[in-house]
Structure formats: C-alpha cells, structure tokens
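Yeah, one chain of the complex is gone here, protein chain that is, but the others are all in their spots.
Lettered A and B in written order, each chain numbered from 1.
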Amino acid sequence: MTEQLRPDGSLRHLLTLETLSRAQLERLLDRAQTFVRPLGERPPRTQALAGLTVANLFTEPSTRTRVSFELAAKRLGAEVVNLEVQLSSRVKGESMLDTVYTLQSLHVDALVIRDAEAGVPGLVAGHVAPHVSVLSAGEAHVSHPTQGLLDTLTIYQRKQRFAGLAVAIVGDVRHSRVARSAWHALRALGVADVRLVGPAALMPAANEFEGCARFRSIGRGLEGVDVIMMLRIQKERFGDADVPDGEKYFAAWGLTPERLALARPDAIVMHPQPMNRGIEIASEVADGAQSVIRDQVRNGVAVRMAVLAEVLGARRA
Amino acid sequence: MTEQLRPDGSLRHLLTLETLSRAQLERLLDRAQTFVRPLGERPPRTQALAGLTVANLFTEPSTRTRVSFELAAKRLGAEVVNLEVQLSSRVKGESMLDTVYTLQSLHVDALVIRDAEAGVPGLVAGHVAPHVSVLSAGEAHVSHPTQGLLDTLTIYQRKQRFAGLAVAIVGDVRHSRVARSAWHALRALGVADVRLVGPAALMPAANEFEGCARFRSIGRGLEGVDVIMMLRIQKERFGDADVPDGEKYFAAWGLTPERLALARPDAIVMHPQPMNRGIEIASEVADGAQSVIRDQVRNGVAVRMAVLAEVLGARRA
Partner (left out) sequence: MTEQLRPDGSLRHLLTLETLSRAQLERLLDRAQTFVRPLGERPPRTQALAGLTVANLFTEPSTRTRVSFELAAKRLGAEVVNLEVQLSSRVKGESMLDTVYTLQSLHVDALVIRDAEAGVPGLVAGHVAPHVSVLSAGEAHVSHPTQGLLDTLTIYQRKQRFAGLAVAIVGDVRHSRVARSAWHALRALGVADVRLVGPAALMPAANEFEGCARFRSIGRGLEGVDVIMMLRIQKERFGDADVPDGEKYFAAWGLTPERLALARPDAIVMHPQPMNRGIEIASEVADGAQSVIRDQVRNGVAVRMAVLAEVLGARRA
C-alpha cells in the first residue's frame, strides 16, 4: 500500500479515502466548499498553480470526469495535457510506468489516472519522483476517491451533519468503486447507518462493508433513510444469477416516486452518472425536487480543485 | 422552436439563421468584420471572455469546425474544453441532456454542438439554464448558421452589396445544411436571385427554398451569376436515381474552368470544405484566382468570435 501522506502529514497522493482520518476528510471538504459557487455565478479562478502542469492519463474513456479535472486544474492556473492511452495488457504495468516516467521528465507535477485495472494508481504512486503527485480518477471496482468526496460534500451541504444519518446505497454495490469510496468516507465521518440494497448477486463479499446492513428488498432498504445513493447498473450484469434485465430490473430495483416516498420526506437522491433512466432510476425522480445529482457534478469540480490545491500547494510555495 | 433571442432582443443562442432579421444579420457581420485580419497578420486577441468556459460537444467528427470554434473562444480569452461523445441512438436525447446538465453544472457558459440528428441543438437550448448559450456547429441537413454567416461575410467582402446579386448553389442541395443556412441569410439580406443547380435526386422538396429557380443543367444555372457556392457531394449519394458516380458526376456537375467562364467574369467560387477535388470541383478552379475558399475559412473564425462575443457579452458585463 503506497503511503498517501508526506512525512509532515500533508496529502501527497489521493488514491483512496480508506486510510484518511475524519480530520483529513473534513479539511478537504472545507477547502472544497470554498470553491463552490451557485449555478449561474462565475466559478473561482486563481493563479495558485500557475507554472505547474497536470496530466490527465486515462486508459478508460470518461469524458465527464476528465473534463471536471481539466477545468479544476485550469481554474487554478495550471497547464493541462490530456492523454488517452491504450496499453496492451501483457506489458501494461511497465508500459504505464514508462509513460509516467516520460510525463515526469516533461515536468508534469500531477498525474490524474483512471484505469480499469486494480492497483495501477498505487503502482504509479510508488514509482514517481518525490515532487510528483498521483490522483486516482477511478480505479477498477476499488476506489474513486474524488467521487467519494463530492458525494459526502453534497450530503453535508443538504444535511449539515453526518452523525445520525441513514444512507442507502442501491444497486450494483459489488462492482462499484463509487460505493466503496462513499462508504470509506461516510464511515470515517461518523455515519453509522449505511445500508446496502440490491440483488444478492450484486452484493459485495461478506467481509467487505463491515457493519453495513444488507437488504434484498428495496422497500425495506429505503425505509426512513436520509440519503439514497443510486448506482449505475452495467448492462453486462443482466442475466447474472438473480439480476433481471431492463424493465424487470426497474420493476425490482428501480427508484420510483413510490419507493422514494418510503424514505424520509427530506431525503436526497444521488447518482454518480451516467444514469440509465428507466432502468435504475425513474426520470421523475432523477429530475425531481429531492434530486441533488447536479449538485454532485458542481461539487465535483470544487472537490478536484481542493485536492489539486492540497497536493500541489507545497510545490507552489 | 426554441427562441434564440433574449427578451431584450439580444442574441442568446445561435441555432438557425432562418428567423434572424436583416438588421440582426448585419450586426453580426459587422462585428465579425472587426475580427478579420489579412493572412500573415496577427489575429486579434482580447480577454473579453476571460473567466468564461466554452465546451465543444461534437457527436460527429469535424476537426476543422471544432478548431475554428476553439481558436475563436481562446482568442477571446475563454477556457475551452473539447468533448467527443458517442451516444447510442436509443437513449440519445436524454443522454445528451444529461451530458449538457453536467457541463452546465461544471460552469460551462456556452455549448457548441454538432450533431447528425435534426433537433438536437434546439432540444438542448430548450433545457439549459438561463445564463447558458447554445451554438449550433452543424445540425443534420437542417442548419449550419456560422457557415451561413461566414459565407455571406465572404460575399460581402468581395461584392460590397447583396442587392442585385445572382448566386448559384450547386450540387447536393437536398442534404445540405450549408445550402439551407446560406439561403436563409441571403434571402434576409436581400439577394433575390438564388439558383439551385443539380440533379433532380439532389434537389430539395418543392416546398423548400421558396422562390429559388431550379436548374438541371449546370451550364444554364451558372449563366451570369456573381457567386457560385459549390457543395460537397457525399459518396454515399452515388447510385441514387440520377446521381452518377465519380468521373461521371464531374462530367455532369463538376465546376470546370469552362463552366466557370459562363458566370460573370468577376464571379467568386466558394466551397464549405472538405473538397472532393476532381469530383465536384476542378483543382484549377479551387485554387484559381476566382476562388475565395480560403477567405471563407479565415472569415469563419472571425464569425465565431463575433457570435461568442455577442451571446456571452451579457455574461461578461
């Protein structure tokens, strides 16, 4: 496990939220909040990272997350370069490291890495020069730390607390990096009641998500919760064991207005996007008054600005 | 039909030229002219849109138009992000809107959209927040408004008038957004003699291009015209009814020096590019003294600067 912190305790890489303390998470969330502006107002723009270079190195397509990181870096004054690399799996680890050494030699200061294979961001972080930071933008099913931060920031904005909240995570928890990073953050921030809701085939292994109650009925799972985090269902899951397809999935697991009514009246609805409307979530709910899905996106760029400012701040000084 | 104008009459979106008045077109052309510089001189560069963000959202490849918009926005000081998205057609409308809501939540101020499906730019414009502008960069066969503006600007630079001009549009008018936008602008600007020239299978429906004479012989169509607008022929049209392929198309409809000689001696030759040299146009003509094809490109970035400045000017103030 690559250490994320510098000897002085400051954040150097962001690979996972699993090992961050409550204080470290709160510090990042507080900093992110300073970059949030309402829709229609100008986003903040500084030259805090002028002269620094951020590379987005994506081996999986993800336009939305790439653009969010790109704008976060540019609004802090950094140069940004985008690379989409296809690496053959046989030589992937070493090719990835050679690409990373190349970027480092081009005076890149931070690498934003998305990869479908577990371990790649950590591998890279373990090999870069001491002044270079690595940020995960999504690692296999394992981790998506900036998503976990934007999710918890969104919850805090609406609830002004974490203690005492009940949060349901609904759908394909087993394969979800979003669920894992949310869970790491929620646990550290003191949310005791995190529920996993979905078909058995999509539940994580028994030794994961310790202390989370598991529900095989969406109705009971949503009862009285403050927060509903819907997950995207990949169509390739359909046909697995007890995962019905399309319409049947919606009938069994989709978030409808009726099911939403089982949660607290002020419950919020979240989704990491892209959404399968009519499959895991009804459009009335996605676009309804309780949806905070667009807040999540807005908070995403703020969180990424905070993380970049945090890890590169020392470089700048 | 989405309204393009704000209540105060200023331009908010640019989706079509069809509903713009002569005064509105002239205002845009005048503004564009201020951004024109001769080849070899520096283009103007301002910070008029500093702090604003423009997203190029293209679902069809178009390197040239994307780069033209990108440079227009950057030369006005805006941030630019490029997205190429492939959306499956079944969920296209809603996926497009979700992508647009995401960009809006990332504080994007203007969306430049190119799409092969009719109605998409209008759909998006009908759903964005009040401070966001939508610019069409080409919509199916329907509309390509910045192309129409650059075409009319190019004509005006050479002719210094619109009244009394004769303009021939030659080739696949039926499937051409370029022809439609040019026609909308030319009509509003007072060009009475617009001729459509091409094989019957490529002529638009009878209720379109009202008042334009139609010619099934290129010789008679070009007689005495001031302006020849050649259109690109898509190779997939060959074999349709009376559309001969390759060499035969050139023999029947290609613009040769001999045919050009039928127009007025000071006639100008235009093409929206990319050209099929030797199919719809002879290289001697494309590169000849009467060609203004490169002026069109130069005017394109000026027109896009004018449109961006116009729609985002209020945001800036």
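Operating definition for what follows: a residue touches a chain if its C-beta (ideal position, glycine included) is under 8 Å from a C-beta of that chain, and two chains touch if they have at least 3 such contacts.
Note that the structure is predicted; figures quoted are calculated from it, not measured.
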Residue, one of B:5, B:67 or B:85, that touches the chain absent here: B:67
Among A:23, A:85, A:116 or A:200, the residue in touch with the chain that has been omitted: A:85
Contact residue for the chain not shown (choose from A:104, A:136, A:152 or A:276): A:104
Listed residues B:21, B:34, B:217 or B:283, member touching the removed chain: B:283
Sites on chain B contacted by the missing partner chain, in the whole complex: 37, 39-40, 42-43, 45, 63-64, 67-68, 70-71, 74-75, 273-275, 277, 283, 294-295, 297-298, 300-301
Chain A residues touching the omitted chain (full complex): 51-53, 55, 79, 81, 83-85, 91, 94-95, 98-99, 101-107, 129-131
